Every structure is written in C-alpha cells, then in structure tokens.
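Yeah, one chain of the complex is gone here, protein chain that is, but the others are all in their spots.
The first chain written gets the first letter, and so on, giving A and B; residue counts start at 1 in each chain.
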Amino acid sequence: MIETIRNKAKEWLEKNDGGCVIGYERASDGMTARPVFIYKPYMVGSLIFDETCVHNLSKYLLNRRGLKTAIVVKPCDSRGINLLINEHQLDRESIYVIGVVCPGMKDAHFGRIEDRPLSKCRVCLHHTPAVYDVLVGEPQPETASRDYSDVARIEGISIHERNAFWKEQFERCIRCYGCRQVCAGCYCQECFVDELDPLWVGIRSGPEDNWIWNIGRAFHLSARCIGCGECERVCPVGIPLMLANRKLEKESADLFDFEPGMDAGTAPPFATFLKEETLEKVE
Amino acid sequence: MELTYEPRIVGFLCNWCSYAGADLAGTSRTNYPANIRIIRVPCSGRVDPLFIVKAFQLGADGVLVAGCHPGDCHYSDGNYHTRRRVGLLRPFLDYLGLDKARLRLEWVSASEGKRFSEVVSSFTDTLIKMGPRSS
Partner (left out) sequence: MARVGVFICHCGTNISGAVDVARVVEAAQKMPMVVIASDNKYTCSEPGQASIRQAIVSNKLNRVVIAACSPRMHEPTFRKAVSAAGLNPYLLEIANIREQCSWVHSHDREKATAKAIELVKMAVAKVIRHEPLYPREVPVTKRALVIGGGITGIQAALDIANAGHEVVLLEQEPSIGGRMAQLDKTFPTLDCSACILTPKMVDVANHPKIRLLTYAEIKEVRGFVGNFKVEITQKARKVDYSKCTGCGTCWQKCPEKTPSEFDLGLGKRPSIYIPFAQAVPTKPVIDTDSCRYIKYRQWLAAGEQGKKPPECRICEKICPTGSIAWDQEPQTITEEFGAIVVATGFQVYDHRHYEEYGGGAYPDVISGMQLERLMNASGPTGGEIVRPSDGTHPKTVAFVCCVGSRDQAKGRTYCSKVCCMYTAKHAIMLKEHDPDVQCYIFYIDVRTGGKDYEEFYLRTLDDAGAIYIKGRPSKIYRDGKKMIVLGEDALMGRPIELAADLVVLATGMEPRTGADKLAQKLNISYNTYHFLVEAHPKLRPVETQTDGIFVAGACVGPRDIPESVAQGSAAAAKVAGLFSSDTLVTDPITSVVNRERCTGCLLCVAICPYKAIDCETTRDTRVVAVVNESLCKGCGLCVGACRPKAIDLRGFTSQQILEEVNSLWS
C-alpha cells in the first residue's frame, strides 16, 4: 500500500515540476504521523500511511490555490476537497488526489496508540474516497445503515438535561479556536467571532458568548461538515463538537437528503430549495 | 409575592407581507399581548440565523420569524430559503437545550391582520405556560 502511494507520488512529481505532494510522515516521536510537504521526487521515501494518519490534509490545499498539488486523502478528507471545489475555493484540475481506502484511524494519547478506532471511524459510512485520481487499496462497500446512536442519546434526554449538558460543555471552551483553524470548511477571511463591528460574539470567554460562538461555528458548518472529526480531536478541553455537528448532519440528511462533499456539483441545501417541500418540523 | 411572568418576544417581520399584516391588525384594532418587539426586515430571507441565536443569547424568551406565504414572496424566493434556514436551526437549538417551541416561523400575508394577532397571542400563551428559560 505505502509503496503504491510513494510510486504514484514520485511519478507525479517527476511529471509536475514545482508541484508539491501533501502526505504523512512519521513524527519525531517515532509513533504518530505528521503532515509532510514533498517537492522532490527522491524524498517520497518518507511518506507513510497507516492508522495513525488522523489529520485531514485537505485544508492545506487552500494555501496552494491554483498551484499543482498532489494530496493523500482518506475518504472523509476527500469530501473536504469536493466541498472546497463546490464552494469555488479550489479547481479540480490543479489537484492530483491520491485516495486511500481507509482502515479506520486511531489516536495517540499519553505516548501510546489507543486500541479503539476514533469515534468518527466507528460510525463512518464511506470507506472509499469520494474523489480520487488514483485509488490505493481495494474499494470497500459502504456501511449501509447510519449509526446516530450518539445523537439519539442526547435527543432522548429531557430538554433541561440537554440544556445542562451543553451548557457544561460550552462553559469549558477557552475560545482557542483550534476547532476553526483545523477545519477544512472554515476558511473565511475574517471569522464572525473575530469581527468587532458589528460584534456578533463578545470577546470575553464566558457562558453566554461561548454559547453563541459554538452554535455559530456549528451552524456555519451545517450541511457542510464532512465528518472528519478534526475539530473534536484538537479541542484541548474535550468538548464533544462532533456530537453537535452530527445532529446537523443528521437533520440535513433527513430534511434535505443531502450529504456534504460526496460530489463537487450538487447545490448545497442553503443554495437551493424545493417549492413543494414543507419541512413539517418548522411549520 | 408572586411576580407575573412577561415573556419577551423578538419578531423579525418581512416588510411586504407580515409587517403589513401586523399593520392591518392595528388598523382593524385587533388586540394582542404587548410582549412582541417587531424588527422590520425587507424579506424574511434577510434574517441571518445568527440574529435569532443572538436574540436568545441576550435573553429573548421567544423569536418569531414571519414572511410571506410560500409562492407569495415579494422577491419571489426569499421565504423558501428562510424555511430551510430556520428549518435546520430549530431542531438544532432544541438539541442544544432550547425548546423548539421558542422559535416560530410563520407565514402571515398583508391581509392576515387577524391571523397575525392570533399568532402573537398563541405564541405568548405558549411561552407563559413554558415559563422562563432555564439558565
């Protein structure tokens, strides 16, 4: 598998002078992975791919708009590419996508790799990238049934319990904006949270302002979140951000029959409408 | 001492239908509870979902978004987009612990003065029954 990735990267670099391959290499701890940017064919030997390659590299493409770039993507990350093409941030022609069939990722904590796959991988539906120029690995069938038991658990508790639960979660937010920085869908020139005029969110880290920040962040990703789970992975205080994102994912699938990033052409739900739809939950 | 609870409602009303409907409620002297504060917007599609979140953050007990009936939008499509935005925001806020009954999307035409007053009355009643928002 890794040989295929290295060979394809090498081949591509030889043909595309000045191009860059974005992939993974072993980190200095000798155990986890880290992103690597390769410009010379002879350097492809450092590329790796295994269950430690948790990062979604598609966000790096935004720094290489219009430049020849090859990228190693897992299925969830590949949807980020579709999302960004759909939103006119990237053009497909300049990107060479090395799509890798995903075995499920594992995070590292306190110096060792965890036994269990990441929670996002446990509910993952798509094991083959949604977009690729070359596919590494045998295509895997999709997981047929959607598993929203995590969301359902929150839906099942009382409104007061939900309020208390999220209040407790958001209160811990230190407003580091790591979730935003890592997200492929967060590429605004100036985030609404940073805006002073008008002031959408107070600059102080307190319960009220944390509440609107977290809702605003999640809602701006509604019908756009590709489920890569990076926000939750990087959150230093362990807020279950995917639990919020996945509620919106579930609703936009139910209400609009839409799954973000599965292709680059379908109009997203907020760009279109159906005259006859009723959205009974609203009216 | 028992304090009577007066919920505060922020209403975003489109200029062409619902705001005109609210005016008609006045012209026809249809009384309704004084709990609503109306903000005039050109179209319900002007309402940024964050306005709604912001109103709740500040302490609104209920938010009403009102526009033209589907098909009647002065700008032809605005209310269809509003329906999708509010349609997604509403279950999301509910999930986060803000009862979905506190956010209403209603279609009120310029000729539905009576309906507008009924909407405000029933919304106010609902909010009074629900009591203040749990903090």
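A few notes on this one:
One rule holds for everything that comes next: a contact is a pair of C-beta atoms (placed from the backbone, for glycine too) under 8 Å apart; a residue touches a chain by one contact, two chains touch by 3 or more.
Since the structure is predicted, the reported quantities are computational estimates derived from the model, not experimental observations.
Checked against the full complex, the candidates A:Glu25, A:Glu87 or A:Asp133 give a single residue touching the omitted chain, namely A:Glu87.
In the complete assembly, the contact with the undisplayed chain comes from B:Arg46, out of B:Arg46, B:His69 or B:Arg133.
Where chain B meets the chain that is not shown, the touching residues are 8, 10, 15, 19-20, 22-27, 29-32, 34, 37-43, 45-49, 51, 54-55, 58-60, 74-78, 81-82, 85, 117. Considering the complete assembly, chain A touches the hidden chain via residues 66, 87-89, 187-192, 195, 197-200, 220, 267-268, 270-272.
In this text, only the chains that are shown with their structure count from here on.
Taken together, the chain A residues at the contact with chain B in this complex read 151, 154-155, 159-167, 192, 200, 208-209, 211-212, 215-216, 218-219, 222-223, 244, 247-248, 251-252, 255-256, 269-270, 273-275, 277, 279, 281-283. In the complex of the two chains, the chain B residues touching chain A come out as 49-50, 53-54, 57, 70-71, 77, 80-81, 83-100, 105, 107, 134.
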